[in-house]
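Every protein chain of the complex appears in place save one, which is left out.
We just call them A, B and C in the order they show up, numbering each chain from 1.
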Amino acid sequence: MSRIYLWALSFLFVAIALLPILYLVSHSLGIGSEIELGAYTALLRGRTVRLLLHTVGIGAAVAISATFLGLVLGFIISKNNLRHGQLLTILLLVPLFLPPYIFAVAWVDFFVVLGMSPSVIYSPAGAIFVLTIIYTPIAMLLLSNSLQNINASLEEAAMIMVPYREAFFRIILPLVKPALLSSGLLIFILAISEFSVPAFLSVQVMTTEIFTQFSAFYDFDSAIILSGSLIFLCTIGLLAESSYLTDKPFLTIGSRNGRSGYTASDKDKKKWLAVAGGYLFCSTLVPIALLAVQALSPGLQHLAQAFDYLKAEMWQTFLYACWGALLLVLFGFGFSYLKGRKTARAVDFMLILSFALPSVVTGIALIRYYNTPALNFIYTSPLIIIIAYLMRYLFVAEKILHNRLMQIPASLEQAALVSGATKWGALWQITVPLVADALFGAFVISFIFCMGELGTAIMVYPPGTSLLPIKIFTIMANAPQSLTSAMCLVALLFTGSVTGGLFALWYIKRRVTARYGRS
Amino acid sequence: MAEVELRNVSKSYGKKQVLQDITVEVKKGDLACLLGSSGSGKTTILKLLAGFEAPDSGEISIGGEVVSGNGKVTVAPHKRGIGYIFQDLALWPHMTAFENIAFGLKARKEPDYRIKVQETAEWLGVKDSLDKYPSQLSGGQQQLVAIGRSLVLQPRVLLMDEPLANLDVKLKKVVREKIIELKEALGITIIYVSHDHREAFSLASQLIILNGASVEAIGTPEEIRQSDSAFIKYFIEL
Amino acid sequence: MAEVELRNVSKSYGKKQVLQDITVEVKKGDLACLLGSSGSGKTTILKLLAGFEAPDSGEISIGGEVVSGNGKVTVAPHKRGIGYIFQDLALWPHMTAFENIAFGLKARKEPDYRIKVQETAEWLGVKDSLDKYPSQLSGGQQQLVAIGRSLVLQPRVLLMDEPLANLDVKLKKVVREKIIELKEALGITIIYVSHDHREAFSLASQLIILNGASVEAIGTPEEIRQSDSAFIKYFIEL
Partner (left out) sequence: GNEGEVVVYTSVDQVFAEPILHDFERETGIKVKAVFDTEETKSTGVLNRLIAEANNPQCDLFWSGDPVRANVLKQKGISQPFSPEAAQTIPGHFIDEEKHWTGFSSRARVLIYNKDLLPANQVPTSIFDLTKEEYRGKVTVANPLFGTTSFHMAAIFAALGDEQAKKWLDDLKANNVVIATSNGDVKKRVANGEVWLGLTDTDDANEAMKEGAPIGVVFLGQQDIGTLIIPNTLSLIKGSPNPEEAQRLANYLMSEETQLKLAHSSAQMPLSKGVEVPEGVFSLDKVKPMRVDYDKSSKKLEEIQPYLKEWVETNM
């Protein structure tokens, strides 16, 4: 039965998000017009191959280091029973609240302020560094989520035989392997499709090449074919991940859930807090402090001006991002649930296709498809922005949720079915609450991503409207540094406080339900 | 007519043949005990009856209606009117004991579900634990809640996978008697997996003894006791 | 001198007092059975002994060394030389049966761990299931693997939480005998939670009977049988 729904959902996604891409590609590949062979040769040039290797190298380095840091931080917030764990979580999320570009700029400025040559950061290593900091929070959320949901007695069974450190590496780590792999894959894709940071740091990667084809040569065909190589890379990553995960059971939420598991001693807790604090300082505090100094150096007036510039956009963007996140979570849950424990390669490929596409290409695809008299009502309304969000981030939301669903034993839903619940009832009352924290995580991440989406939105936002990141970037082009920094601060505070609010609500709700009564 | 019927049912997991051409009939109001060594396919039979798995071949009917056949589940689990006590209990970790027991009643929109849950809990002696989550319950308390969750719905057919494993002998006896009482009162058909053949002999109106992937013998306790199969002789001797 | 000792141990979960001022001693090489109705705190005692939880007050020693006291765990679980068979088994889902059993041996870097795992599996009759994941094992097979995982390490003190619950009577008897055999050969001290007081009486050199949150009686089976506590009388009568 669920096959039908899976088909229906896929059909819907294909119609709104995938057809634009297929339409664009079929045109670029000359289907319906004459074939431009010249464009294909772009792929074969030695330079393209070098660029691909370079891109993969940077992507892999970012994926590995961000996932590693995410694991450490995820461990700290989920296994230490911290009193202000929620606050720490939000602080650690801060790098996501800022556009990556701003982060790169802030780090360069930081070196300059210190009187050091920023040339260290204008390098692949610099790009890896900046991107790692930006994407670590995603890994952290995924992993802390997964760590929290391991049945305590599995942990205890190992603790009795080996020191906790070893239990961690031999038992816990393999149990969160799906999360580790997903996080690595996700960050790899995000990193190789990021444009603004490598462009700003003068690092040549595939996205900068694609951008050059678009914006210097107006050579859409080459750009689209080069984008194909990015999608190819992502697909390989996806296949590697799914072939690793198939048929390996990772059910970790026991119905006879254990009670205690590992808790850090007070001494260890202090140590871990110091690690988290140190990381927070280096990764987040430094650039934010710099922004604050720049913004406040001429007094408060620029902050006020920035607020004035952005106040209309904040509300708008907030609304769109909420809708976007809501749809992302709905679609993401739909896909991951209907896929079930099986890997549905076709679905995965569909999602990765729209996710790995460079944002400009996505924008152009949307324009070509929706900008027709028949679909004008979508193209000229904010709906087009929501669709852009859906295309850009559905893969992320789906990954987060699928990860979590794989942890739930089938018998829990079966028990509901024989109790007389319908499929929907079981879904709604058993599965959904059990993945509630992942739904929340997916919503927060989607919301933050939507709040910051620029590349596609700027191609399609209806004339006369505006969005927060677009406004910041369009104003920034020739505004004084202090105003730019002030705008970034305002955006940061806004996204930060909304996210903080979400966490607070969540926390209160969870206190009420006592988190399945875990002590 | 048989209430529950498996006709020539086979089932494999991968290469492993777990059930081979099984034919079993259980009459309405009977209590049939499934006996057999570990891994002989008892749980698998229950899963087939519940409709969580489809048989590779053969047919399954409940109440005269074919519910699985041709390698497919044709009637969904929630439409079969069954209760199931899982070997791993499968209590919902995000619900309190009360909510676990109340779930099916609420799904049926029974207005007086509170009273029924209270009664059932009292009857099973877990009234004090109703506001606890499964992770806060002891093993035995969890088992009682799982039993309560199924019994409160008064299903037509009740599938029980070692429902008393975690209870002490005293409690085992009490609960067992309660189940029989309920069965008599409501005419429920019960398929009961047990490891304790003494229990099985004293409880069942029909015994089904599995050996390897096939049925070794079916019959009343009397008939089985008089069987001259070497396997059964070995199996029921203490 | 006692191998395992709890002195004036108390433990609450939230408002609920689960253990109140418990004092128990078990001598080296003894098999002590914990008996008591559901929710009386048996599992909690094992968790305290293993060091997964700290007592609120009182002291716990193993082999003469204080391992928990002052509300804290002072010796980490893996340094206590104990084995634990969990009531919910806690097999690692991402490892095959073989890997589950081999884990502790590999951690100790025993070179001939393969042979030992094979031997243990053979001995328990789960040799055919070694390459399966827990989710592919029947309930009884899972239980045997969990037993194998603990026994293969030959711990100094073995904590067993209803280790035979999912086994059939025949197998129960076999495994029980094997455990005794191992205990005699290696001088292991065993703390054994059972629901079957007949089993407990036939097995244990010492019985510890819990009632509510406190110890009702401690003694040899003989002593307990002769006790005139009304609770015990009620409890051991069938």
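Here is the rule we go by: contacts are C-beta pairs under 8 Å (C-beta built on N, C-alpha and C of every residue); 3 or more make two chains touch, one makes a residue touch a chain.
A quick note: this is a predicted structure, and the numbers were derived from the prediction, not measured.
In the entire assembly, the chain absent from the figure touches the shown chains A.
Touching the chain that is not shown, out of A:94, A:276, A:295 or A:364: A:364 (per the contact rule at the top).
For the chain left out of this panel, the touching residue among A:15, A:112, A:236 or A:505 is A:112.
Looking at chain A, the residues touching the absent chain are 47, 101, 112, 117-118, 196, 199-200, 202-204, 211-212, 214-218, 220, 360, 363-364, 367-368, 371-373, 376, 379-380, 454-455, 458-464, 466, 470-471, 473-482.
The definition used in the following text is that only the chains that are shown with their structure count from here on.
With A-B and A-C as the two chain pairs, more C-beta contacts join A-B. One inter-chain figure worth recording: chain B and chain C are separated by 29 Å, centre to centre, where each centre is the mean of the chain's CA atoms. Centre-to-centre separation of chain A and chain C, using mean CA positions: 46 Å.
In chain B, the residues touching two or more other chains are 88, 136, 139.
Multi-chain contact residues of chain A, defined as those touching 2 or more other chains: 254, 256, 258-259, 519. By the touch rule above, chain C contacts chain B in their complex via residues 13, 35-40, 42-43, 87-88, 129, 136-141, 143-144, 161-162, 165-173, 195-198, 235, 238. Chain contact summary for the complex, chain A toward chain B: residues 1, 253-259, 409-412, 414-423, 425-426, 429-430, 433-434, 436, 513-514, 516-519. Within the complex formed with chain A, the chain B residues making contact are 50, 52, 76-78, 80, 82-84, 86, 88-94, 96, 103-104, 107-108, 132-136, 139, 142, 149-150, 153, 155.
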